[in-house]
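In this view, the complex is presented without one of its protein chains, the others remaining in place.
Up next, subunit A:
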Amino acid sequence: MSAAARVTETDEPPVRRLYRSADGRWLGGVARGLAGHLGLPVVWVRALFVALFFTEGLGVLLYAVFWIVVPLGVGGRAAPRPVFEITPDGRRRLRKPDKGQVFALIALVIGSVALIGKVNVDNESGRYIWPLLLIAVGVVLVWRQADNARRASWTESGRRRRTFQLVRGLVGVALVGTGLAVFLVVRGSIAQLGTALTAAVAVLTGIALLAGPWLVRMSQDLTEERTMRIRAQERAEVAAHVHDSVLHTLTLIQRNADDAGEVRRLARAQERELRNWLYKPEGTGRDEEEPATLAEAVKKAAAEVEDMHGVPLEVVVVGDCPLDEKLTAQMQAAREAMVNAAKYGGEGGAVQVFAEVEGRMVFVSVRDRGPGFDLDAVPEDRMGVRESIIGRMQRNGGSARLRSVPGGGTEVELEMERADG
């Protein structure tokens, strides 16, 4: 059993492919990629490259070849488990930027100082060192940029730092250009610097002119493609919504064609939902959670009453404010009034619900165009209006008025002061 497990462990390495690591890299991700591939600590690989650098710069050459040839991947960090198990602490500590990077920086500075001391600027070969260095740094920058662009297309994380990336690319190009110019100049006299720079700029401009239209075209194509994709997504979303709710409702309506009340109820509920979905600024219209504001509460109560009793309620809300305890009580009273209106006054047409927040006062009116009723004629044991509406409002420091409207119908007016402005 344990033997079998070991076999699979040893079988693991061939499956691993060599990638340059996109995560936790310092330069091209070559060292980390190799480390992941070979199952060695990164530090060793890095040290090896640095050591090789001092043998006629072989390390740099090797590194560059690896960088160009090996594709970018997620090899280093997402390396197979055995590596982690062997030296878990060491690797984990390495990943923290502080120690490792500080060490690297010190090493780099020491190396540079040693290099500068070694190179004799006056001699013939020394004069080429600086331009070459400039060019090298520029190339590294640009290549790294290319890697980032590639990586961004997987992760879509590069968007935020687009200007930064652009600047980096430009700096790289500028460094290479300067390096080339200096390279040309040191072979001649310093007087030729201007000419050489002009020539370099001219060549760059030429390239830009040649490649520019193509690049613009490509970016336009990309933008267009993206727009089309977004549009297609939106359309799919609308289609899905229409399919889910509207078609469903239409099917139900066909099945219930004989039941006029049910058909009306379905149609109204669907209309309200679709309307919400289409015209609500936030767009979703799907949140069925507890309402947090007065407007939401009124609309929700009306929708529920509408669905329950099949009578349309027309809701108008002016202003809005957060719900507090007193207003919640007012909402319960209003809901009761809506139920009454729908039950007893629904034949007269839509029930009108009006809510207004004006300063600290919240006013709600519910009116129907039904036959109306006389409060005094309601038997004492019927508690609906007296307790649920009038009583509830008074207990919470508000007032309720019931009145018969000229031309028929009943109107319930509820007034309440907000607890806290």
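Keep this in mind: a contact is a pair of C-beta atoms (placed from the backbone, for glycine too) under 8 Å apart; a residue touches a chain by one contact, two chains touch by 3 or more; residues count from 1.
What we mean here is this: contacts and distances are computed from a predicted model.
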> For the complex's missing chain, which UniProt name, "Na(+)-translocating NADH-quinone reductase subunit A", "DNA-binding response regulator", "CRISPR-associated endoribonuclease Cas2" or "ABC transporter permease"?
Replying inline: "DNA-binding response regulator"
>> Touch as defined at the start, partner being the missing chain; which of A:Val167, A:Val318 or A:Ala419 qualifies?
In response: A:Val318
>> One chain isn't shown here. Among A:Glu262, A:Glu356 or A:Glu417, which residue touches it?
In response: A:Glu356
>> Suppose we count only contacts with the excluded chain; which residues of subunit A make the list?
In response: 275, 278-279, 281, 314, 316-319, 350, 352, 354, 356, 358-359, 365, 367, 405-407, 411
